[in-house]
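Removed: one protein chain of the complex. Kept in place: all other protein chains.
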Amino acid sequence: MTGEQIIFLIVGAVTLICGLLVVTVRNLVHAALWLVATLFGVAILYTLLNASFLAVVQVVVYIGAIAILFIFAVMLTRRQAAETGPSVNTNWWVGALMSVLTFAGLAYLLQTWSGFSKQASSIPSGFDAINQLGEALTSPVGYVLPFEVASVLLLAALVGAVYLAFNKK
Amino acid sequence: MIPLSWYLILAAGLFSIGLFGVLARRNAVAILLGVELMLNAVNINLVAFWRYGDVSLMAGQVFAIIVFAVAAAEVAVGLALVISVYRRRNTVVAEELDLLKW
Partner (left out) sequence: MNFWNDPLKVAADWLTGIFVGWGMNDIFAHVLVVFLGIFVLVLILMVIDILLVWIERKVVARFQDRIGPNRLGPFGLIQPFADIIKLLIKEDITPDGADKVVYNIAPMLSMMSVLILWAVVPLAPVMLSVDLNMGVLFIIAAGSIGTLSIIMAGWSSNNKFSVIGAFRQVAVMISFEVPMLAVMLIPTIFSGSMGMNAIIQHQNIWYVFLSPLAALIFMIAAIAELGRAPFDLAEGESELVAGFNVEYSGMKFGMFYAGELLHAFTFGGFWTILFFGGYRFFGLEQVSPFLAIAIILFKAMVGYWVIMWVKYTVMRIRIDQMLAFNWKFLTPVAFVLVMVTALMNALLRGAGSWLYVTGMFLSNIIVAWVSLEIVRSIGKKERERLEGPKQVAEAHH
């Protein structure tokens, strides 16, 4: 067991447990805070995968914006202070069965793939992921078109969200 | 060294947990929390395949960034919808939003 494997096991276990808590706790603000813990675990996983820029962007975008948005939305949509009623549907066992079957199906399908137990190749020295990412996102032979379309999508979402949530008195 | 399978199984597990959240929760905001978990699982998969494939092909990381942007947009619009529904019907429990049912 190398140190990296131990770290991965700990971080992976924490992420999965926090994810489980997100979907099971009754108090929604607690669920949003467990989501923050899960997102942080995913950011650590990105760092383990040598994608450190994505890890920082994950913290900034997901924890700094999306999780805050969730907490705001939970606080603004509570009918009363305490949560009433069950936290899951009446047919929650069907959902649980579906998710277990999905996991089993995915695991089975993946392990029939030949490259399933591939080991990571070492990163060539002098490889600057940020530089390469910047060039990929802005070069015409790269991915500039999806990048610009994503910007337009964000603009549309911005206008739409403001319009939908606007309180026309 | 960590084999690729560990990352893939972790992502599949997170995806299934998110799927349970979407299918089984009553509150609309909690359903959106499950969707966020699923999107994060997909991102882990994308970045793992980038790392364990050819590192100079930036498609994995670019796609992950696009997923960040799409997730942010979807959460913004989804929560705006939920707040708007709450203002009209005074509830966000998904079972009680049944005006279009016959």
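Descriptive notes on the structure:
We call the chains A and B, going by the order they appear; numbering starts again at 1 in every chain.
Assume a residue touches a chain if its C-beta (ideal position, glycine included) is under 8 Å from a C-beta of that chain, and two chains touch if they have at least 3 such contacts.
Note that this is a predicted model, so its numbers are computed, not measured.
Looking at the complete complex, one finds that the omitted chain is in touch with A. Across A:52, A:89, A:102 or A:132, the single residue that touches the chain missing here is A:52.
Here one chain is not drawn; of A:3, A:124 or A:140, the residue touching it is A:3. Interface residues of chain A facing the missing partner chain: 3, 29-30, 33, 36, 52-53, 56-57, 59-60, 63-65, 67-68, 71-72, 75, 128, 130.
The working rule: only the chains that are shown with their structure count from here on.
The mean-CA centres of chain A and chain B are about 6 angstrom from one another, to the nearest whole unit. Within the complex formed with chain B, the residues of chain A that make contact are 2, 4-5, 8, 12, 15-16, 19-20, 22-23, 28, 31-32, 35, 38-39, 42, 45-46, 48-51, 53-54, 57-58, 61-62, 65-66, 69-70, 72-74, 76-77, 79, 85-89, 91-92, 94-96, 98-100, 102-103, 106-107, 110-111, 115-121, 123-124, 127, 129, 132-133, 135-137, 142-143, 146-147, 150-151, 153-154, 156-158, 160-162, 164-165, 167.
Touching chain A in their complex are the following residues of chain B: 1-10, 12-27, 29-30, 32-34, 36-37, 40, 43-44, 47-48, 50-52, 55-56, 58-59, 61-62, 64-66, 68-77, 79-84, 86-87, 90-93, 95.
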